[in-house]
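Every protein chain but one is kept in place in this view of the complex.
As written, the chains take the letters A, B, C, D and E, and residue 1 is the first residue of each chain.
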Amino acid sequence: MMIDTGATAWVLAATALVMIMTPGVGFFYGGLVRKKNVINMIALAFLAFALISIQWILLGYSLAFGPDVGGIIGSLSNIGLSGIGVNPAVIAGTEYPIPGLLYVMFQLVFATVTIAIVTSGLAERVKLSGFIILALLWTTIVYDPLAHWFWGGGWLGTLGCLDFAGGAVIHISSGFAALAIAIVIGKRSGFGEYSIEPGNIPMALLGAALLWFGYFGFNAGSALAANGVAANALLVTNTAGATGAIVWMIVSWINGKPASLGIVSGAIAGLVAVTPAAGYVTPLSAMVIGGVGGGLCYMMMMFRIKKGFDESLDAWAIHGMGGLWGVIATGIFASAAVGGKNGLIYGNVQQFIVNCTGAFATVIYAFVITLVIAFIVQKTIGLRASENEEYIGLDLSQHGERV
Amino acid sequence: MMIDTGATAWVLAATALVMIMTPGVGFFYGGLVRKKNVINMIALAFLAFALISIQWILLGYSLAFGPDVGGIIGSLSNIGLSGIGVNPAVIAGTEYPIPGLLYVMFQLVFATVTIAIVTSGLAERVKLSGFIILALLWTTIVYDPLAHWFWGGGWLGTLGCLDFAGGAVIHISSGFAALAIAIVIGKRSGFGEYSIEPGNIPMALLGAALLWFGYFGFNAGSALAANGVAANALLVTNTAGATGAIVWMIVSWINGKPASLGIVSGAIAGLVAVTPAAGYVTPLSAMVIGGVGGGLCYMMMMFRIKKGFDESLDAWAIHGMGGLWGVIATGIFASAAVGGKNGLIYGNVQQFIVNCTGAFATVIYAFVITLVIAFIVQKTIGLRASENEEYIGLDLSQHGERV
Amino acid sequence: MMIDTGATAWVLAATALVMIMTPGVGFFYGGLVRKKNVINMIALAFLAFALISIQWILLGYSLAFGPDVGGIIGSLSNIGLSGIGVNPAVIAGTEYPIPGLLYVMFQLVFATVTIAIVTSGLAERVKLSGFIILALLWTTIVYDPLAHWFWGGGWLGTLGCLDFAGGAVIHISSGFAALAIAIVIGKRSGFGEYSIEPGNIPMALLGAALLWFGYFGFNAGSALAANGVAANALLVTNTAGATGAIVWMIVSWINGKPASLGIVSGAIAGLVAVTPAAGYVTPLSAMVIGGVGGGLCYMMMMFRIKKGFDESLDAWAIHGMGGLWGVIATGIFASAAVGGKNGLIYGNVQQFIVNCTGAFATVIYAFVITLVIAFIVQKTIGLRASENEEYIGLDLSQHGERV
Amino acid sequence: MKLIKAIIKPERFEKVKKSLEEKNIFGMTITEVKGRGEQKGLTLQYRGGSMIVDLIPKIEIDLVVEDSNVDITLQIIMEAAETGKIGDGRIFVVPVERSIKVRTGEEVK
Amino acid sequence: MKLIKAIIKPERFEKVKKSLEEKNIFGMTITEVKGRGEQKGLTLQYRGGSMIVDLIPKIEIDLVVEDSNVDITLQIIMEAAETGKIGDGRIFVVPVERSIKVRTGEEVK
Partner (left out) sequence: MKLIKAIIKPERFEKVKKSLEEKNIFGMTITEVKGRGEQKGLTLQYRGGSMIVDLIPKIEIDLVVEDSNVDITLQIIMEAAETGKIGDGRIFVVPVERSIKVRTGEEVK
């Protein structure tokens, strides 16, 4: 196979689109926290981007996509990108018409946005140095192996588990990690006692706009080609996002007023849900996947609030549960006419079982290992800011800055 | 014709660029209204995007681009995208080197931004449920037929009327629709009595930046190819935007201070004016088109204010009148050397007449039908928020949210 | 050579990416100034974009890329883009697989962002009319010749000086120009007496996000192809940006708190430093280039503050000195395996000398000529706002607007 | 000297300011505040539910005037700020013991 | 009539407002302020350095009440605003000479 300039052009552009999602998460989350923590929330996203950009090149890519070791992890033979060049990328034995280095870069922006999503669980109370260590450990120990399992030649990919653009690798993992961290780090002081309101809704909406925008690259770029698969992925992605938005709006309207944050949360829920399915389902299936995603994630958020969990910005409800639903839904709605694989509704029970396996394996791995990592960081250098730092706000206490 | 990966790569990227314009309109408009209505204004854009994303797939695409029925409308044979797949798109009998589903998606983001522009006419006083019904009706009854007339095999396309990227379909239609709605819904309370100032100019400038950015995809993507036509469209688009900005700045400077909002309004006026012409004119013609656009739209805005019309955010002055000028200008400045068609200045009177026909037919259709639709919505479920809701602001009264 | 649709698709998209950097500079700078000057700072970027868009087409492109006259300047034979069309671009004798008009447009967005960077030196005290004249003169007399020297067939390109995407042409030139202007225009009133704090850090972070995003097009687009060179450029760009961010964070942390503005300033420093090198170095070299860039620019900023220079937003420290380091570093780290040219570490002393020559020639030319231009504008129509205008703020005094 | 604290509707601020100017009353300090009056705010109905919005944005104008000017100032503000609807605002008068100009150091009155 | 100026922690504002409502005290004007008390603010430690944060966001509630209501109002605010930690706030009582309703023009009390 040769480099195709059209495919390369699209993946270059898609990489830029996905890149903007990491600050996009920062702005989305930044708008949801109180004014005293806005800068910190955005800074965490930038920091995640910078840290993981380096981790990925030095180590992460090799762990995820280096030659398989026992179905579990990539070998260290590609550390520092040794052996990766401008020839067509070969991933888990399949050759793609884009340069190997471009595939590295495209995957890099997925790794960065994942840890950015995780910051939901430690919002408004994290100690900067603790976050830095956590981010590096988490990506290395949780994210990189999961990417390997599904995409890098690991056991789940071999089993045939479908995850087109990261429903499990990115969303289940980050959502359940956020939950685990929230449990370890504890509630924000005042949570449950007085109401903690979003400090800058327009900024959150800007973040959401960047996420939706970037999602076009996220899912359609994952085709690694400029062809019908990419076109279908683009269309089903947008459809699921739109349906999620409308469904969340409706269910929240029934219970009160239709908040703008509900509309965009529903959109994100729909986009998340269709992520693993984007290369395998039809537009009409995407409506179901996105719509159920919107409704389910809304209910999960309400459940989380009722239970008094301070997984503060709902990465668990939206990314974790939306991703879980999406991976299962891929096993249900996959259509061979679209992406060569049939799911449950076309009679392929096997695909459904395999996808459920992948989904729950990811839930367990991400949740348990994150608990351990967060606990260790907490007990060593510390993960939580002091009471006074939290009261003053992280902008001033961690960065010396003020909105 | 086969799928060209370069063309596909560019239209994929261009679709993302145009997508960001819908929230871009939200931020532009959101910055222009008072603080109490900012969230609502952005939410309307998101809502427009979500609603029309679904309408387009289920019905709109088929009405616009389904097999022609009497030159007036597309048949229902493509509803739910039935019959559309990854083969090269065939539009009004012409085949394009991109997948059919990609063309659906590219056109989708045009349909969404159009109704977002329309929200100018009901800013700061609309009832959310009324807007939802209006948006669905308007796109179905006004936008979809117009898209068909020009691009989908309808009578104006057949007549040879040139509208490269939507000067009539998007801009005349949305601008005159906003005017019609403003007439039906009535003035904002307090309009004319005390001054209503923009609440967040930097946000409006951000919206304008996203619009200019997205416009590169809007016009150059409409080439549906990665070639010289796209390159020319890109260059003339930017040129007209720049000229519009400078001209508006100068004329407003003569009458007072050169506001930043004037600079970007002029840019938008120039971009709008060159929209129908982008594939047909030279850069120097684009300077004339954009410059006249900037000056004309400024005068139209002043006229609107003097007459006391509360078409609040000037979609009529900028999009409506800018689009009208642009479609006519295309009939004047089209050069066969660029896009195969000559206009008036190259002696082709016919093109001028045909383009004027298309422009005024769009004005009349969009204005009259929108009047009727808005009137019906007003009299049934209601289009206007209550006096108290308006006074409190739509953010709180429609969404339960506060900046 | 024929037009390659993949290359064309990528350069079209890259042009849009670079375009957003001009408003991106506006938002970055807008967030760094006091609230009373935010709108002006953003408006200057828009104005720069509009003015230079026209200048470039009418005159600038021809001066930079028209047929060479004595190694110094392009002839006037391409003014008004006469002779430029949709055939493959031919630049300094080399043919590229993209339409000539696309190359014009791609270079246009570089010219606009350069003068936007320069506004650092006159922030919060410039008279609008003075800026307009300055911008037009500066681009014509400083930028256009420099672009010619390196890329348009001028003496430095002929000598073999490497500047992949504009380390000298864009960054040294704008950084040293900002310093020269700051000297001519004088300090902001109150500078050194009381502390002048950034007025809107989240806005600055948004600007930085857009810059990083756009940088993917800036450097990888400069390959003018969708191939391995572009992929390598993308990866090394991001790597250098990330390393710069981390290094700046660490050194600033040692001296106090790690500000978010430090993280993004470091990122910009790293991106700037790798600009001239992006097509010639490996990812690991890029880590060195970016890391040194981050540390060096931090020290230069501290030096500038200690010396009491009011080059207000540090274009000199970051772009000027970062670019200087980058051009020299290209002479050090260039690897023939990547881009066909070896640098000092591969034993090619010649390349090092040539690149130093180019770097310092640019420093001198940009600094001296800008001093002269700024001085002339100052003495004729005036470059500085009146004391009262400055006190009230430029938003109100220059634009009649208020945040 | 008295400090007049007038809490008014923002949309009437321009009119109040202009009316004061006409009578040569220039000195004033304004603050963006939110307020609730005895009416407890406005009630919005929606789908069977309802919602009280009770902290509504207002402009507070603080004017320090000589005793002899209090009545005329109150008069002007009341006329210009009145719309006749709920939330028109309140004016309070507080005694001022001393008033100093920073620029000159002079004690006024 | 007295003007009660209560400067409290923002996170206690809702509780204070609710407590006042329960006693039928509705009229109030609130302002976002920043303040420093006698404790000079909070001190944060970092890597051997330290930093005093001394202007901490507070909510100022201005209530004009009849003389007979002053004590009960103070009581309510103190109870609802107290957390027992530094920065709980201060309440000042200032005399008010006149109080006027703009809508009706009537002079209260």
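In this text, a residue touches a chain if its C-beta (ideal position, glycine included) is under 8 Å from a C-beta of that chain, and two chains touch if they have at least 3 such contacts.
From a predicted model like this one, the values you see are computed outputs, not experimental measurements.
S.K.: By the contact criterion defined above, which parts of chain E meet the unshown chain? Give residue numbers in ascending order.
M.R.: 2, 5-8, 31-40, 54-55, 58, 60, 74, 77-78, 81-95
S.K.: By the contact definition given up top, give the residues of chain C that touch the hidden chain.
M.R.: So the residues of chain C touching the unseen chain are 36, 190, 193-195, 386, 388-389, 391-392, 396-397, 400.
S.K.: Spell out the interface residues on chain D facing the chain that's missing from view.
M.R.: 1, 3, 21, 26-31, 64, 94-103, 105
Everything that follows uses one rule, which is that only the chains that are shown with their structure count from here on.
S.K.: Sort out for me whether A-C or A-E is joined by the greater number of C-beta contact pairs.
M.R.: Pair with more contacting C-beta pairs, A-E versus A-C: A-C.
S.K.: State the chain with the largest centre-to-centre distance from chain A, centres being mean CA positions.
M.R.: Taking each chain's C-alpha mean as its centre, the farthest from chain A is D.
S.K.: Please indicate which chain is farthest from chain B, where distance is taken between mean Cα coordinates of the chains.
M.R.: E
S.K.: What rotation angle superposes the Cα atoms of chain D onto chain E, in degrees to the nearest 5?
M.R.: Rounded to the nearest 5 degrees, it is 120.
S.K.: Quick one: chain B and chain E, Cα centre-to-centre, how many Å?
M.R.: A distance of 50 Å separates the two centres.
S.K.: Cα centroid separation between chain A and chain C, in whole Å?
M.R.: 33
S.K.: Could you list which residues of chain D touch at least two other chains?
M.R.: Those would be 51.
S.K.: Counting only residues that touch at least 2 other chains, which ones in chain C make the list?
M.R.: Residues 4-7, 9-10, 13, 200, 206, 226, 256-257 of chain C each touch two or more of the other chains.
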